[in-house]
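A protein chain is absent from this complex, but the other protein chains hold their places.
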Amino acid sequence: MSGADIYHEMIVDYSRNPINYGKIENHDVTFHDSNPLCGDSIDIDMKIDDDKVTDIKFHGKGCAICMACSSVLTEITKGKSIEDARKIEKNDVLGELGLEHLQAVRIKCALLSLKVLKSALYTYLGNNMDEAQDRDKLKEEASNLY
Amino acid sequence: MSGADIYHEMIVDYSRNPINYGKIENHDVTFHDSNPLCGDSIDIDMKIDDDKVTDIKFHGKGCAICMACSSVLTEITKGKSIEDARKIEKNDVLGELGLEHLQAVRIKCALLSLKVLKSALYTYLGNNMDEAQDRDKLKEEASNLY
Amino acid sequence: MQSSESLFENIRKDFPILERKVRDNKQLVYLDNASTTQKPNQVIDAITDYYQNHNANIHRAVYALAEEATEAYESTRDKIANFINIKDRREIIFVRGTTEAINLVSYAWGRTHLKEGDIVVTTEYEHHSNIVPWQLATQEKHAKLEYIGMDDNGELILDDLDKILATGKVKLVTFSLMSNVLGTITDAKKIIDKCKAAGVLTLIDGAQAVPHMKVDVEELGCDFFAFSGHKMLGPTGIGVLWVRKSVLETMSPFHGGGDMIREVHKYETTWNDLPYKFEAGTPNIADVVGFGAAIDYLTKIGMDNIRQHEIELTKYAIDEFSKVKGLHIYGTKDISKRGGVISFNFADVHPHDVAQIIDEEGIAVRSGHHCAQVLMERLDVAATSRASFYIYNTREEVDVLINSLNKVAKVFKL
Partner (left out) sequence: MQSSESLFENIRKDFPILERKVRDNKQLVYLDNASTTQKPNQVIDAITDYYQNHNANIHRAVYALAEEATEAYESTRDKIANFINIKDRREIIFVRGTTEAINLVSYAWGRTHLKEGDIVVTTEYEHHSNIVPWQLATQEKHAKLEYIGMDDNGELILDDLDKILATGKVKLVTFSLMSNVLGTITDAKKIIDKCKAAGVLTLIDGAQAVPHMKVDVEELGCDFFAFSGHKMLGPTGIGVLWVRKSVLETMSPFHGGGDMIREVHKYETTWNDLPYKFEAGTPNIADVVGFGAAIDYLTKIGMDNIRQHEIELTKYAIDEFSKVKGLHIYGTKDISKRGGVISFNFADVHPHDVAQIIDEEGIAVRSGHHCAQVLMERLDVAATSRASFYIYNTREEVDVLINSLNKVAKVFKL
């Protein structure tokens, strides 16, 4: 899958009008990462109450694929328990946008926000030290994403 | 020129019975250098009286070519004034042994002792500081030898 | 000088890859030459011939193949000396590419000579390879890194240099002779004159300049000069560092190992003559030989002809781009001050998306930060798209690029 096929209506729309775009002033956790290949970068802020993601926003610079995937990911995540948020997989995001067969170099655009989400979650768990084991596992998961 | 042609009688003889082989206890100057490619190394000791090379000996490890050329070189040098010793050129040595057309990698074996001689001369001039300009010129000459 | 047209007509035949069809059977249009260039048969054949007929390790053995291999390897050093006018071949060190060249300087010169409080000066339009090594070296030595700024025309602000030089603490000024993003040709003479007056060394990153115009290192008067073979028709894995002998003699060894030594003892070692002191281990022999063939090829065409060809093509492309609504070109429009590199953005479409859509048409352009994130920050953009030309590119290819933008406009409803 390549070329213009992937640029359907939904992706183009999301790229101009992303959902959950912005910052959360009094977030419980925030994380920043970037794609070394193209310079795209994403921040995710979360409010977490009772081990539940009660609010999530992202901001940063990215291509249409990155923006659309970030929109979809934050939408999926919102309201989930940490436990369930951890289980979000790449195809949950890609499937939503019909991007399962994206070429390797663009996969990184698509999954940057998922990587940031996982990193944000293990940062949160790390700060709330009781689940160090989980934290390492999540860290490994994030680094294995692509 | 290559191969066995160069191994005529004289070279084989010199390699087993080098002339001027040894050390000079109370030398006025000594210099050591080696060939980084094969590990051969040569030391030259000289007695210098009244700006004249009154005695010269070499020692070290080297192939037949290196040993023969060192023998011939020291023989040529002995008795010469510093001025004349400086003027010894590579073909003075190579010609004596019929090695003018030696291949590049062996030239370094043949000329190692000439390089050491030139270095020894500029070291001597350097120690007897009055001819600093000459010294630099000789140094350049030695380093340009091959 | 032959007319540009007749000279360049037949060149494409030497490059088999230009016949490639990509994606949906589209004719390849390769416009990413600032990143790496394609290779003519002459270069590929030289490598093949080396392996089929002469391959051996160099410098140390007496047998026939080793003699041939050494001769082939060393003859490229002479070709380079001739190509960019270097008087002493012993000042030429083979490295993997520009990145290794600059890092070698940052270790073997930088770590030896930089002291606390010293300043190294670079510019806002440098490639990462001329920024990060200096961040690392200055941080380690508690020295400082300063930048020459860039004006909105994409040219360096030399007043900045004057101010920094006035501190009296500058040890090195380093800059690229041509920006890999904007194509700006740096006024090297002026910078070097200022530095010489201040007794400051200069390093030129020639990665983008050497492939595209006549460069005379002797005339430039810098102290270090670096460039890459793969950006000038040569193989990957080979590049050059030139260092003025008087400076080279003050440098510590970098890599330790075979070929760079004179005598190794258990606890002490002495060094080989120049340039070998800085070429440790088995070098990339075959690609040095291939690089020699690339230099022969470029020499035959003539660097002034190449520059002329690219000026014409760039002028044409800039004119055509200017007609596209919403298209923004970065850098100067004064063609005499730029090489054949055009960075652009198209309306609000992210360069990654532009590149992907036109890839479908067979067009290879780069999009991203081009290893110049400091410049991206200065331009206040996340990224740009970049088309960059070489000897085999044509006006027809520029037309294909321009046309492909219609498709982008359609997808993104511009």
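In order of appearance the chains are A, B and C, and numbering begins at 1 in each one.
Simple rule for what comes next: contacts are C-beta pairs under 8 Å (C-beta built on N, C-alpha and C of every residue); 3 or more make two chains touch, one makes a residue touch a chain.
Everything quoted here is computed from the prediction, not taken from an experiment.
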Looking at the full complex, which residue from C:154, C:275, C:292 or C:368 touches the chain that isn't shown here? C:368
Out of C:238, C:251 or C:379, which residue would touch the omitted chain in the full complex? C:238
Residue in contact with the excluded chain [from C:269, C:299 or C:403]: C:269
Just to verify: which one of C:7, C:61 or C:198 makes contact with the chain not shown? C:61
May I ask you to list the residues on chain C that touch the chain which is not drawn? 16-17, 20, 22-23, 28, 30, 32, 35-36, 38-39, 43-44, 47-48, 51-57, 60-66, 96-100, 102-103, 106-107, 127-129, 131-136, 145, 147, 228, 230, 235-238, 253-261, 263-269, 280-287, 352, 355-356, 359, 362-368, 371, 373-374, 377
For chain B, residues touching the missing partner are 2-4, 6-7, 12, 15-16, 37-41, 61-66, 106, 109
Which parts of chain A are in contact with the chain that was left out? 33-34, 36-39, 41, 103-106, 143
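The working rule: only the chains that are shown with their structure count from here on.
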At what distance in angstrom does the C-alpha mean of chain C lie from that of chain A? 37
Rounded to the nearest Å, the gap separating the Cα centres of chain A and chain B is 73
Identify all positions of chain B at which a residue touches two or more other chains, and write them in rising order. none
Provide the list of chain C residues touching at least two other chains, using ranges where the numbers run on. none
